[in-house]
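All protein chains but one are shown in place.
Presenting chain A:
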Amino acid sequence: MDLMSNLALGFSTAMSLQNLGLAFIGCLVGTLIGILPGVGPIATITMLLPITFGIDPVGALIMLAGIYYGAQYGGSTSAILVNIPGEAGSVVTALDGHAMAKKGRAGAALGISAIGSFIAGCIATVVIAALAVPLTDLALRFGPTDYFALMVMGLVFAVVLAHGSVLKAVAMILLGILLSTIGSDLETGQARMTFGSLHLADGIDFAVLAMGIFGFAEVLRNLEGGEQRDVIRGTMGPLLPTREEMRRSIAPILRGTGLGSVLGMLPGNGAVLAPFASYTLEKKLAKRPQDFGKGAIEAVAGPESANNAGAQTSFIPLLTLGIPPNAVMAIMVGAMMIQGIVPGPQVMTESPALFWGMIASMWIGNLMLLVINLPLVGMWVRLLKVPYRLLFPAILIFSCIGIYSIDNNPMDVVFTGGFAIAGYLLIKMGFEPAPLLLGFVLGHLIEENLRRAMLLSRGELSTFAENPLSLILLMISVGLLLLSALPTLRAKREEVFVED
């Protein structure tokens, strides 16, 4: 068995004392930095990249991968505890995770996301080891038309994400798309809606927007009255998920893992959709969909698993082609180059120890995360018992540090403040921020892939119909939209989903 001998080589590489230590340090440091509110994996890896320069290539990449998983997990922790997502993936976690925290089930939310991530990580590692090469060629067939159709379908998910009025959700999605168009035009280089400011030339950073309209706005809302504070300080219940919660979470974890694994391997950053898709799926399948948005454990377990599986399988294009599918992987490519490795398909055959060592270390890293994080759950939960009048200045200060450290740019902090006020007003008027963020994230991808598809087809709209995959995806989206627009169904939907 080739696979077995390859995996044996991988584990013998990754299990060396040095590499085990590096994986551990990577996971630990990644978790600790990633927990800074708003600091997601990209910012964390960027900050910690230089510490890997003095290490041999295999060790350096294992450590970076550890930092990546660690930061991803740390990001979920701050999303659950203080409602501040550091990257697109944890927006979904923030929805029900934070709601669980408010209900005194922060420990369960943190625990299930650690367990779900671990299970997803284990399965995704096997997928990568066994199927990376054949899947790569399949994923390459996915072109701009297909990405466009897939992202449009993602927007339809955004409607499901909201639990209030459909009209308001659509308005938020459109606002998000609009915000995503700020910055230089990809085709012409023209500055759009920048008001001549160089600061806006690259558009708005996701973390700045998310931290403002989610986290800071949440702080403002909490400061209104004493009610919610007491809820957070209330009884904690059992620290970890109960047997009943575990039972409810298993199926969502497995479904999320499947979705995440498939979307993650697309070289065009399909992983970003994984948690949203999982949330939508779980809400459709749930016995009590009205609990979604109010602290349903399935809504944490599924998306968290999808996110982690997607994060893991997004290594496939990097490992098999040397092509980074997203910003995090692009940093990994940079790290490889500094180590003197030309990223490409030859890494697999020329440095098998590196290739299989990385894969083996993914599993080890996931195990370490579980070992590091389960004991920490108690500590994070105790943090919530700190009186809010002491907690909120700390949240704000750490958030500002986090935002500033992403780009060393004070303007980012100012922007976050602006978005906080906007976010607060939106919440007061019954608009939810999650669809806005999804619109923002997908806006870029939709625009770029639409225009690229049009350029490649020399302006023929029929390109979307000629391509079977994009045609099917678009038809599903239209179908879903029609369903939600039908008056009878909408009435039922509103009856089910309206809050208060």
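The rule is simple: a residue touches a chain if its C-beta (ideal position, glycine included) is under 8 Å from a C-beta of that chain, and two chains touch if they have at least 3 such contacts; residues count from 1.
Following the convention adopted for this analysis, contacts and distances are computed from a predicted model.
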TODO: Out of "MarR family transcriptional regulator", "Ring-1,2-phenylacetyl-CoA epoxidase subunit PaaB", "Alkylation response protein AidB-like acyl-CoA dehydrogenase" or "Tripartite-type tricarboxylate transporter receptor subunit TctC", flag the one the UniProt entry gives for the chain missing from this complex.
DONE: "Tripartite-type tricarboxylate transporter receptor subunit TctC"
Task: Contact with the hidden chain (one of A:Ala130, A:Leu167 or A:Val342) - done: A:Val342
Open item on the list: Using the document's definition of touch, tell me which of A:Leu321, A:Val377 or A:Ile403 contacts the absent chain.
Closed with: A:Leu321
TODO: Taking the full complex into account, find the residue in A:Met4, A:Leu17, A:Leu198 or A:Met429 that is in contact with the omitted chain.
DONE: A:Leu198
Open item on the list: In the complete complex, the non-displayed chain touches which residues of chain A?
Closed with: 45-46, 49-50, 53, 140-144, 184, 186-190, 198-199, 201-202, 267-268, 317, 321-325, 330-335, 337-338, 340-346, 407-408, 448, 452, 455-456, 458
